[in-house]
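Omission of a single protein chain aside, the complex is shown with its protein chains in their original locations.
Let's look at subunit A:
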Amino acid sequence: MENLEGLKLMAEQWSNQGIEYLQKIPPFQLYAAIGLLLLTTVLLLSFRLVRRTKSNTVLLSGLSGSGKTVLFYQLRDGSSHQGSVTSMEPNEGTFVFHSEHAKKGKIKHVHLVDVPGHSRLRPKLEEFLPQAAAIVFVVDALEFLPNCRAASEYLYDILTNANVVKKKIPVLLCCNKTDKLTAHTKEFIKKQMEKEIEKLRASRSAVSTADIANDYTIGIQGEVFSFSHCCNRVTVAEASGLIGETVQVQDFIREYI
């Protein structure tokens, strides 16, 4: 009995001592410590949020001569100025579309990158792919058939790129130069591209499971390739850079930015 009381007395003494000690610390130190803790947790959470915000980069890619630079300037300035020649370097810009200048309210800026289409400058595309949120693949609807194979190889390389597959970057197959009479329709172009990619699929993944030329394979085994088989969304649209008919492209970009 005495032991218990002795222990109780000691416990009381200790608790009193603890409370006294706590009260001895000046109050603002305590508040400062608590404040720091709160601040660091808030910062950590906000960092996580920041990393999740999507990039606003859209790539304009396609073969040389398909009309990417003209399209770039149409989207930016509403006119193609005095024409263009083969690009040697990418054109970049962060802006709101020319047609959206009149709109009120906060419109998010688009970081548009026009990557040169010449085959020697192909490595430039790889530089921009990691930050892309959407890709517009421009195809010349007028001179489609002679370039069909090269265009489909380029598109195949993009669709099987590791970045594109992992992040499921959406791709728009834009048929340019549709203001001309003899331009092909987008349905025709879509079918042709699917056929060519099917052939490419057969020839490139002929042997090993590890496809050495491309990072991934696309499509479903045993079925004819179709764009709906891709894990990322592939849509088709028509446009004309020369006369400024770019509304479908803008809608596509605004869907994702």
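The working rule: contacts are C-beta pairs under 8 Å (C-beta built on N, C-alpha and C of every residue); 3 or more make two chains touch, one makes a residue touch a chain; residues count from 1.
FYI, contacts and distances are computed from a predicted model.
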- request: Given the options "SRP54-type proteins GTP-binding domain-containing protein", "Cytochrome c oxidase assembly protein COX19", "Histone deacetylase 12" or "Sodium channel modifier 1", say which is the protein name UniProt records for the missing chain.
  value: "SRP54-type proteins GTP-binding domain-containing protein"
Statement: Missing-chain contact, candidates A:L22, A:V85 or A:L181, resolves to A:V85
Query: Quick one: which of A:I158, A:L200 or A:V236 touches the chain that's been left out?
result: A:L200
Task: Kindly note down the residues of subunit A that lie in touch with the hidden chain.
output: 64-65, 69, 73, 77, 81-91, 114, 116, 118-123, 149-150, 153, 199-200, 202-204, 206-208, 210, 212-213
